[in-house]
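Once you've had a glance at the structure underneath, I'll fire off some questions.
Missing here is one protein chain; the remaining ones are kept as they sit in the complex.
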Amino acid sequence: MITQEKYRTRVKELLASNSVKMVIGYKQGSTADRRRPLFVRSFEEADELVLDSNCIGNLAGYLVTEGLLSDEKRVGIFLRPEGIRSINILAAESQLNPEQIIIFGFDTSGREVKALQGEQAEDFSGLIDSLKEKPPEKSSDALLYRIDQMNTEERFAFWKDEFSRCIKCYACRQACPMCYCRRCIVDSNQPQWINTSSHTLGNFEWNIVRAFHLAGRCVGCGNCDRACPVNIPLRFINARMAQEVFESFDHYAGTSQTQEPVLASFNKDDSETFIL
Amino acid sequence: MSEPFEPKIIAFVCTYCTYAGADLAGTSRLKYAPNVRIVRLPCTGRISPMFLLKALQKGADGVLVSGCHPGDCHFTHGNYHARRRWMVFRSLLDFLGISPERVKFSWISAAEGGKFADLINSVTEDIRKLGPFDQYKELIRETETPATL
Amino acid sequence: MKIVDRHDEAPGVRTMKLEFQEQADHELFKKTFRTGMFGLYGIYGEGESTFCVASPETRTDYIECTFRQSGRVTSALANNDVGDLITFRGPYGNRFPIEDFYGKNLLFVSGGIALPPTRSVIWSCLDQREKFGRVTIVYGARSVADLVYKHELDEWQKRDDVELVLTVDPGGESPDWKDKVGFVPTVLEEAAPSPDNCIAVICGPPIMIKFTLISLKKLGFDENNVYTTLENRMKCGVGKCGRCNVGSVYVCKEGPVFTAAEVARMPAADL
Amino acid sequence: MTRILFSDKLDNCIARWRAAGLTVFGPVKTDTLSSYAAIEHASDFDFESVLPDRSIKDLFFPQTEPMLRYTIKKRAIDTEDFAPPNDKRIIFGARPCDASGLAIDDSLFGWDYKDEYWIQRRNESVIVSIACTKADDFCLCSSLNLAPDSSTGSDVLLRPLENNKGWVVEELTDRGHEAFLAIAELLQDGSDPIAPIAAVPEKFDLDTCVAWLQNHDNFESKFWKEISMRCIGCGSCTYLCPTCHCFDIQDEGDTYSGIRRKNWDSCSFALFTMHTSGHNPRATQSARWRQRIMHKFNYFPGKFNVNSCSGCGRCSRQCPVDMGITETLQKISTLQP
Partner (left out) sequence: MAKIGVFICHCGENIASKVDCTKLAAAIGEHPGVEVSVEYKYFCSDPGQESVKKAIRDNNLTGIVIAACSPRMHEATFRKACAEAGLNPYLCEIANIREQCSWVHTDKDMATEKAMDITRSMIEKVKRNNKLQPIEVPVTRRALVIGGGIAGIQAALDIANAGQEVVLVEREPSLGGHMAQLSETFPTLDCSQCIMTPRMVEAAQHPKIRLLTYAEVEHVDGYIGNFKVRIRMKSRYVDIDTCTGCGDCMTKCPVKKIPNEFDCGLGKRTAIYTPFAQSVPNIPVIDKTSCIYFKNGKCKTCMKSCQINAINFDIKDEFIELEVGAIVVATGFQVQNTAGYGEYGYGKYPDVITGLQFERLASASGPTAGKILRSSDGKVPETVVFIQCAGSRDPSKGVRYCSKICCMYTAKHAMLYSHKVHGGKTHIFYMDIRAAGKGYDEFTRRAIEEDEASYLRGRVSKVWEENGKLMVRGVDTLLGKPVVIEADMVVLATAMVPQPNAKEFAKIIGIAYDEYGYYNEAHLKLRPVESSTAGVFLAGACQSPKDIPDSVAQASASASKVLALFSKEKLEREPVVAATNEITCAGCWGCVLACPYNAIEKKDIFDRSGRLVKRVASVNPGLCQGCGTCVTFCRSNSIDLAGFTEKQIFAEVMGL
């Protein structure tokens, strides 16, 4: 509550001084524990801002809405640490100018929602570095643990079952702050690399390619997982990719605004034990 | 008696090293298994994971990707990029239950005709032992059956 | 259907002449086709693409179609040569009520690659020229190279019973260009055809239609005497897939031909 | 006195139907998702959830449907149509909203050109709905002139008895009657008390909304932009919707053969209406959301005299950014017409 009040005040200050044209935050949703995105442009709207542990969606994706930042005015946004990492990646990939972004950082990991120190993405580099130091949680989730224990055939069967439900609505893509392409690979039809039909084969292809495109870029915000209307545990796939690039290339997505994409760079000493 | 299983293997190779190595195996008249179909590309850097998926869709039981040794790339470092992609892609396939044993990677230089022949033989044997990739083929079959609902 | 002729109209724009392979299909086409209708032209493995039948209802021994090569299907269609087979579904949609135009003056306004649907109406009328009054055609394209049916434009230009006004967008003229330079609505206003006893048929890109409708209004045309054809994206052609829906209208079924009055009742922003 | 199907007879019914060559479907819940699926025993049913995550549409209009197979030969192309499946089905335990959804789409698929896949499946299916005794915050049937016990679209409507003892059977159509003939002897007469149906409070006044939507001036209202600002265009609302029916047609295959399929598509997607020229009539997400609302409550009823919404609330229930028809229409109902 303290953080919420503090931030409401700050949002109003910034609006009053014309320092931001909009702040993207959360408000009460349609049920008690739902929060929905809120675009604050007035004091009245600022009073609707809610900040509590139910504010889980990563709002960073709204920043790349076409035209939002093209007037070079500043926009404020409520972000958890993963969200801040998304900002860094979007900046590193030239999708936004981080100087235009005022961050209202918050952390919901404790009992109380905690405000994070800083307003510009670079202010949080210490925090992000400390997150990187913590090894990515391995198999902390019971289901993930189960997947890890499976043999290859069982894993295939598991994912086949999961992907068979996919309806190719692309909600995962739309919800993902990293999926900013003007034309998604799946919409590129000359040639049609990915089968658009939502049979299991096409669903496999789609999910494989999406995971690959997110390798080294996914910050694990969980937007895709929550958006999936058929409850495919997408977070595990992306987390495994994150773990892979961390272990193999010491790459932790979104540490800085100058981070090179892990798949557009290389190290001559990269592991190649798997190569015959 | 059913016919003995002949694996279908699709290989994606770079033209400067492995394709040349394959040519050398030919000019040296080395003999190797006829199960591999080669797709020639300028560089391993051009080889996209999508190619591998399409090879599987075409019923490949195994996929082979091969290019220049590190440092040998005609394009200086296409193979370094490729190596990273493969590392990640392999791990992804593994996690999703597509055995990395079916997706092989190798470095073969233009000088290694012998290695090429040996590799084709060993990869063919490996895939033969793994047997047909029935799980993936099942997916392909599913796409061809009408909706039953 | 079999391609019996093909030629390029403009960069990336091709006309194909198609003949039916099956007698029954041909008979059905002859019976049902009226100018304004469209078809779905396809290639197995690539899909289907929708565009109008560019030949007139007075010539139903064949189908002519003109398309720009841009997407997957049109690129594939363009790869086909004389003698090759493509698929055709149709004719679908409604029609220009030519009979209602009898005895009236006709004004055709068209832009760029939208001449094909207009051309179907134009020939349908010119083939029974005596039934109509004055015929005026205003046609423009971005550049001289982008004008389609150049040989027919020549033909119309030479005819005494057709008034042809050609124009290209500013900057699109070639050194030897003798006709007008300017956007279609502007040129139309300059030409100032009389709205009296006159039916206007306009086809063009959405932006051209929008401004041409305004110009026609200025010139005094009644919305009910102005016809246009909407070229929405379509997939099924039979009023199911939802793509072409504008307002309560499924363009593929209840269109593509509408009067300006009907169009005015549609949500303009969705066109 | 009413005819009653007691819960303990349900397994027997299923066995009879199955013996009569019917496949029995019903709401099923797994660890991950609930949907309408084929079942074998009464214990497979999930009557507890308010309604399945996925709508009944899946059974009539699958997300991907092969239409024809083509084989490319040197001088000819052979095609072979996929016939619509003709197995007889009984869908037991459909929610009235889902059943209404089918009735809504009947008008579209039966309009002009008859969609043989839809019609065949409808003809071969018996819809046995169960009136709802539970509802949640997202249910909105009552706002749409429907109710938790609406019989629209159902062949048989069952009203639950108290304490899950069974259902009162109300046969509505010949098809329903025929299906229940097979189990007629398993039905009993009785007068057990019927459980109260769920209370679904009315959330907005539909007529007010429709009037506002029909007003041309409101088409360009800035309301549309405001209400849809947070829409991410994911389209999952349309995919879960029992009445959304848009589709795409795609050829998929290799050099030698392939299949032409009908795949779901959505008006929420930017590419849905994009012309090859690059012009897009509905270029913004707000235009697309407007289309969805307009289509459901203005265009569709304008053509088929029925709203294209059966009030299941799945769109809002599932929306990743907590949008939905309810919120939009609630807001509209407060606006000046």
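By letter and in written order, the chains are A, B, C and D; residue numbering begins at 1 in each of them.
Everything below uses one rule, namely that a contact is a pair of C-beta atoms (placed from the backbone, for glycine too) under 8 Å apart; a residue touches a chain by one contact, two chains touch by 3 or more.
Being a predicted model, the structure only gives us computed values, none of them experimental.
Within the entire complex, contacts from the absent chain reach the displayed chains A, B, C, D. Between the chain not shown and the residues B:I47, B:L64, B:L119 or B:L139, the one that touches is B:I47. Taking the complete complex into account, B:A25 is the one of B:A25, B:M87 or B:V123 that touches the chain left out. Touching residues on chain A toward the chain that is not drawn are 93-95, 180-185, 188, 190-191, 193, 213, 260-261, 263-265.
Residues of chain B that touch the chain left out of the display are 10, 16-17, 19-20, 22-23, 25-27, 29-32, 34, 37-43, 45-48, 51, 54-55, 58, 71-78, 81-82, 85, 109-112, 117.
In the full complex, chain D touches the omitted chain through residues 72-74, 254-256, 278.
The rule is simple: only the chains that are shown with their structure count from here on.
C-beta contact counts were set side by side for A-C and B-D; B-D has more. Between chain A and chain B, the centres computed from C-alpha atoms are 33 Å apart. Averaged Cα coordinates give chain C a centre that lies 39 Å from the centre of chain D.
Looking at chain D, residues 64, 248, 250, 252 sit in touch with two or more other chains.
Within chain A, residues 192, 195, 197, 199, 202 each touch two or more of the remaining chains. Listed by label, the pairs of touching chains are A-B, A-C, A-D, B-D, C-D. Note for the complex: chain A touches chain B at residues 147, 150, 152-160, 193-195, 197, 199-202, 204-205, 207-209, 211-212, 215-216, 236-237, 240-241, 244-245, 248-249, 262-268, 270-272, 274-276. Interface residues of chain A, counted against chain C in their complex, comprise 189-190, 192. The residues of chain D lying in touch with chain C in their complex are 70, 72, 76-77, 79, 108-109, 111-113, 115, 216, 219-220, 245-251, 253, 258, 260, 265, 267, 272-277, 279, 281-282, 287, 291, 294-295, 298-300, 302-303.
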